[in-house]
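Other chains dropped; remaining ones untouched in position.
Here the chain labels run A and B in written order, and each chain numbers its own residues starting at 1.
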Amino acid sequence: MDFRLPAENDPRRAVVRKWLSEHPKPSGRQLAEAGYTVPHWPKPWGVAAEPELQFIIDEEMGRAGVMPPNLINPVAVNNCAQTLLSHGTDAQHERFLMPALACEEIWCMLFSEPAGGSDLAALRTTARRDGDHYVVKGQKTWTSLAHKAQIGVLIARTDTAAPKHAGLSAFLMDMKSPGVTVRPIIDLSGCKNEYNEVFLDDVRVPADRLLGKEGEGWRIATSQLQTERVALSKPGAIWGAGPSARDLVNGLAVSGHLSDPVVRDEAAKIFIEGELLRLLAYRALSDRMNAKPSGPEGAIRKMLAAPHGQHIVEMAKKVQGPRGMIAGEQPFPSQVGSGKGMFADWDYAFWFSPAVTLGVGTQEILKNIVAERTLGLPRENDPTAKLPWTEINRAKSA
Amino acid sequence: MNFLLDEDHLALKQSAAVFLDKEIVLDALLKPGASVDQANYRGNWEKIAAMGWTGITVPESYGGLGLSCVDVAMVLGEMGRTLAPSPFLGNLIGTWALLRLGTEEQKQRILPAVAAGTARLALAVGDAAGDVADHSRELGAERSAQGFLLKGARAFAIDAAGADWLIVDAHNAETGRRGFFLVDTKSDDLTVDIMNWRDLTRQVCDVRLNGCVGEELAPLTPADWAWVRDRILFALAAECAAGTQQILSMTAEYAKERVAFGKPIGSYQAIKHSLADMLGQAECANVAVLYAAWALSEEAPQASLAAAMAKAFAADAYVDCTHRSIQIFGAIGFTWEMKNHLYLKRAHANAELFGNSRAHRSRVIDLAQQAAA
């Protein structure tokens, strides 16, 4: 057992640094072609990097100021490219993979629907075969990056007579197709973040855009969500991004609040949680290094990380007093770091934070998953799981 | 002993409910990009004035309704329930301040106009950090030929914009102590700006005084300020308790309708138990506010304690329940187009105004110890 992270003089760093010095502002395609976009993939796509090398690549890219491709095109790089590789045809690989990894085509995931909520498989968007096309009708919501995306991974119902999980299929849909309308969702902070509603009015999707087989949609979608859960559990308050517990403690120290015993004790609890979450994240990396199956561990970390993140930003907001209710007002002097991106704004991160226990599985669903998969508790009964989908709908409207 | 509301109270509450359900429409605030400017502050205020509530606590001898804090709880509760955007609260606070701190001449001069709805009062006592204790010197008063000249600033003044008279506290250079002053907002040496406040249903203002003239109020004892402060705490608590009850009702209704996995989400224990917790908080907040209302109405010895308990408990309950509400609504509850966030922001804002819950809890311990001694 060894908790040390790869050292500064680790010889593996030299290779990465050399490449980055030769490519000071690498394009997405350069990164993808060098294998640094999905380093853990086998060649030619990646460099077959073991987790420590991945960690080194991430760190070195960060130092060189290179925006990581998995932040530019997260749905493609983190979630969907692997699925495309596993389930796609050769022609689909040829057409989609490199533009996705090179961040030349942004992807989005068309899964959640307004009526669905936690019951994702109950989705109502249909894809009806019509000659060599499918005709898609329905509405998606909470679609990250739909406003920037060229490609949408669509989950739609191709068989309405089958049980809800069985009737779904996945498609690689062109987001510029006629009939696709994207509307930003304004969250409670008043910001247009990256979420959208997507309206699908008789969108024609060529049949060769079917990903995998008809009926495999649920399996494809959920394997992607599981990847996402792991990716989302870093120590930053908002799904791994934004201020961390360390930032909070630094901020409270600089602003003089740590001398208040109540604040101090609360802050220490949050700091310890943050450190332990960091260790759990490293342990997950370590498990991958040791080729241990990952299991429901990502769900455990997200279950812990989401309220932890809320505590971080709530505590920062609380010490602001009434000034914290002024839009845009920050709790700490600007020298206190809080990462990059839109969640680096403490005030925005606070108002956004109710979402972290909602997005990508509510806290309730996560706790079910954790208890059922890790502890073997009985699964929540879903009386609609085996009904033909059409009958579920009839029961609801009755 | 009778904890039930009298017929009069119930009738007042009922008429307020009917009036506000009809008149208060928040739709404009639920459009993206909306600000407090869309809240129909002025229109609502005119209708409220027509109800006679501008002088709700003004004694009948000055032309008002002369109602008690229990009555006020009825009206304020309904305003809190509907988030009614209007300067009702700011005017009420200003009225309490003038009633307790003004001279007889000042009351006779101003209160009849307030009661008639032709003049509006507001109180401005917060420093830049929102502290309302009496040691803030961000505003100073110096005696001059024209009266006291006021220089400095006050912040977090509820409904100061559009008020005709402001009551401010200032460090009186002459006495070296806190004094209260009446300021005519028509003065050129005064600016009032609406803050970029998260609670869009309320105007909270920055006030700058650049040497404008202030009229001294009556000499101040600590008990005088406590009298005003307790009523402000009670008023904020009354909004919180009613808002908590309302968000509970909205959320319970949603949980009965929204279906997941073939069942209403309200049949899942996680949701059900969270709603039960919310109900417990709502019940406690409600009884805390009624107790404070009664104690203030009676000027009972436990009035300060009751007001501090009500503000501390009801504000925390409101914050917690509005957060839970969004969790139970799920992602839709997190969008601008739903009302949930208006309640969430009101909850957070009320919790921070006039001292946070921890500060009041600390006072509760002191007050309880005094009462026991």
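Convention: contacts are C-beta pairs under 8 Å (C-beta built on N, C-alpha and C of every residue); 3 or more make two chains touch, one makes a residue touch a chain.
Everything quoted here is computed from the prediction, not taken from an experiment.
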Overall composition (this structure file), stated as a label formula: A x2, B x2
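Basically, only the chains that are shown with their structure count from here on.
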Chain A-chain B separation of Cα centroids, rounded to whole Å: 41
Residues of chain B that touch chain A when the two form their complex: 32-33, 126, 128-131, 156, 195-199, 204, 258-263, 265, 268, 270-271, 323, 326-327, 330-332, 334-337, 340-341, 344-345, 348-349, 352-353, 356, 358
Touching residues on chain A, where the partner in the complex is chain B: 112, 114, 117-119, 122, 141-142, 185-188, 190, 192, 262, 317-318, 321-328, 351, 354-355, 357-359, 362-364, 367, 380, 382-385, 392, 395-396
